[in-house]
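The complex is shown incomplete by one protein chain, all other protein chains being positioned as in the whole.
Labels run A and B following the written order; every chain starts at residue 1.
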Amino acid sequence: MKKADAVPFVSARGISKSFAGIEVLRDVDLDLAKGEIHALLGENGAGKSTFAKILAGIHLPTRGTLSLDGRTIEVSSPVAAQKLGITLIHQEPISFPDLSVAENLVLGRSEDGWFSRVPWAEMTIEAQRSMDLLGVHIDVARPMRGLSIADQQMVEIARALASDSRLIIMDEPTAPLTPREVETLFGIARRLRDEGRTIVFISHRLEEVRALCDRVTIFRDGDKVATDTIGNLSDVDIIRLMIGRPLKEYIHKHSAEIGEVALEVQGLTLPGVFHDISFSVRRGEIVGLGGLVGAGRTDVARAIFGVVPATGGVVKVDGKAVHIDEPEEAIALGIALVPEDRAAAGIFRTLPVEQNITAAVPDRIAPTGVIRRAIERSLAQDSVAKLRIRLASLNQPIGELSGGNQQKAILARWLLVDPSILILDEPTRGIDIGVKAEFYDMIGELASQGKAILLISSEMPELLALCDRVLVMAEGRLTAEIARSEASQERIMSAAVPRVEAAA
Amino acid sequence: MNALGRILARRETGIAVMIVLFALAVSLYKPQFLTLNSLRVILLLTPLVMIAAMGQMLVLVARHVDLSIGSMLGLSAMLTGMMFRDLPEIPWGLGFAVSIGIGTLLGLVNGALVTFFRLPSIIVTLGTLNLYRGLTFIVSNARQVDRQFIPADLKGMSQTSPLLGIPWIIFMAFAVALLTYWFAMHTRVGRQIFALGSNPIAAPLRGVKVTQVTLLVFAISGALSGLAGIMYASRWGFVNPSNTGFGFEFQVIAAVVIGGVSINGGVGSVLGVMLGVLLMGCVAAALPLLGIPGTAQSAIYGAVILVALLIDRSVRRQGIARFKAARA
Partner (left out) sequence: MSAAETTPQRIAGRGAAPQRSLWHVILVRPETMTLVLLVLAVILASQLSPFFLDISYILRSFTLSAEFAIVALVLTMVIIAGEIDLSPAANMALSTCLFAWAQASGVPMPIAIAIGLVAGLAMGALNAFMVIGLQLPSIIVTIGTLTLYRGLAQIIAGDKSIRMPEWFIGIDKVLVFGVPATVAIFVVVSLVLGLILAGTIFGRQIYQIGTNEVAARYAGIRTRRIKLILFLLMGLAAAIAGMLTASRLGSVRYDLGLGGELQMVLMAMLGGTYIFGGRGTILGTFLAAWLLVVVSTGMTVANLLPAIQLTVLGVLLIVAIIATNLIYSRAQR
């Protein structure tokens, strides 16, 4: 581990950022030293990614200044950042699938005129050399399409090195990687540090942060709450700083009577996506489904719901084997799914809140096919009151509501269906802390009404607090089933991280 | 993958094979199809399409489409023809500059509408397709520019040959193709067009100036349509407000997509487009020999576009499957 230099390499002062009037980052001061690996930690939406994007020129800060080697800098665009030697490596790397690896490597580096020559030969040789330098074997003449995520990250890193970046920001790079790929990445990161470069590493995984990083900065709700050497902080300290209160307070008590098996899945398989998934959810039970992003959890939910049906295995509802090819059929069987990506799969952004709420119950609002406005309105009004959705008017486009209220409206849509089985995929992602608590209450309340609930979440405290059992997936397989009494962050994590044998 | 495998897997190889098979099949039925003379016929059918196809390729690679090329061809040919008629002493070579200039201007209008108002190019160019055609009638008063007004030297370019009996305009078409190849593969902006079409969201993050590049591809498409316009005057010796360039867009789009340019942007090669144009030329030349009326041509263009879409889709599918396999 290296000592932080006396003169900071990068220094941020009073960085603030607002989106549409909502402040997501407040007065952040942060110094990065030369030759250190610096972790940014925090819950989803805590501001760490926003900060990273400001460093990389993707967002402009609303207030505040950045300086590099003591000089104030203006990072007005990603290209400007590149010129200053700052590179951001996205979790899903930016790539141009139809261009060759070599072209992906050099694109945007040169500032020559439009009609200047593209030096194919030199470019290819140089690209191959940078890949060799990293110790990865990728044919640089092949198109980017078809490269694994890990290889695409390597191309990004090679890109950063080729333009001699001195500050490399990695935004959750390890989430989609296998352990072996993670090791390779860490090896390279350490080497770069030893060359005197600075690396900012964003991750949710504490053990990775411990293994790799020298210092850590913790964000919470848009504030920087701490910066310290990693050795000075225990895991408990870090978690406390991240969530702002001891873990215990999160625990929500719900006492539902656990009844018959409502949903049973046996040997569910979709080749290349998930394999041999078996579990059951009982009435009144909240079953968590944990794992890393990309482990196949969402795909399992989508298969059960008929969005992308599985090719093998059996789904049983109330003990009867069913065949679901379309969400419509799932709904008819009493299954509801609150999808992960609200904007893409949940809301009809420009349509009124009312129509968003009633979208899944056409038969109730239009028994004869003709919409009965009075029925529709009263259904929507009841939902708004019950879930305390804040809005100005039911005619308001749902896109104008806050994220939490949008999510409530989507939940309301599914409660109108009166499902016996409710699948919630990351229901609290991107939602205010306060509204989150409301959601937790609601989920508990639904379980005590006798609904079987499958809760997919990447947030450990959420799983630990709410669930009667936690299932864990890794790389498309179910790796653990943990009872509430035995559940801990460590057990879930160790099951979620793919084992070395499993990695091909 | 070895070198041979790579060559075989290329889309261009597939089209070349299709051309050969098609020619063989036709010649079984009509042996005269495989003669030098019919090659001449085929080659004479292609230069206009080839030139406009190069522009259309760049537009498609940038994830747009230009439906107005036939009307741009018509309008620039008409204005140039009228210039020859009304100002007979003007040197005929100047016609090229005028026609290309007008085409560029019209293309820029398309590009400006697409970029500044963020409109789908297909609707914009459907509008300008009609707008430019209407303007052609207006400027010409719906009158044709007749044979006697087109300079003899210009017409001569389609008849006289510098080499091997191949007329000038065919050499010009190949020159345009070569130039396009250089532009698309060996200039920075050329590669930026591919980057833009391959990932439009990420392109600006890599310093691609989206507005300028989009304007440029539409301008090029217009310029090449303008060039095709004056070559129309050379090839046919007249300019007619309703016929000149009418329905040309479908021929060109058919040739381009069968030549392997993806409608999803980012993919396309000059060689593939040249072969696509050649294949369409073969089909057009074979029709009269086989006793199929020329009226069937439009149906064939339509069928070719649909078939090319299907090929494109299956290629993409394979790509995705391979991608998934790589991840799994």
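General remarks:
By our rule, a residue touches a chain if its C-beta (ideal position, glycine included) is under 8 Å from a C-beta of that chain, and two chains touch if they have at least 3 such contacts.
Being a predicted model, the structure only gives us computed values, none of them experimental.
Touch, as defined at the top, links the missing chain to these shown chains in the whole complex: A, B.
From the set A:E328, A:D418, A:D441 or A:E481, the residue in touch with the chain omitted from the display is A:E328, counting the whole complex.
Within the full complex, the residue among A:L401, A:I421, A:I443 or A:M473 touching the omitted chain is A:L401.
The residue touching the chain not shown here, chosen from B:T128, B:T180 or B:N240, is B:T128. Checked against the full complex, the one of A:A360, A:L422, A:I456 or A:L471 touching the unshown chain is A:A360.
Where chain A meets the missing chain, the touching residues are 305, 307, 326-328, 330-331, 337, 339, 344-351, 355, 359-360, 362, 365-366, 369-371, 373, 377, 380-381, 384-385, 388-397, 399-402, 404-405, 413. Residues 65, 67, 113, 117-120, 122-124, 126-138, 142, 241, 250, 253-254, 263, 293, 295-303, 305-306, 309-310, 313 are the ones on chain B that touch the missing chain.
Heads up, the rule we're going with is that only the chains that are shown with their structure count from here on.
Chain B has its Cα centroid 45 Å from the Cα centroid of chain A.
Remark: chain A residues 58, 78-79, 94-99, 103, 107-108, 110, 112-118, 120, 145-149, 272-273, 476 touch chain B in the complex.
The residues of chain B lying in touch with chain A in their complex are 185-192, 194-195, 197-199, 202-203, 205-208, 265-267, 319, 322-328.
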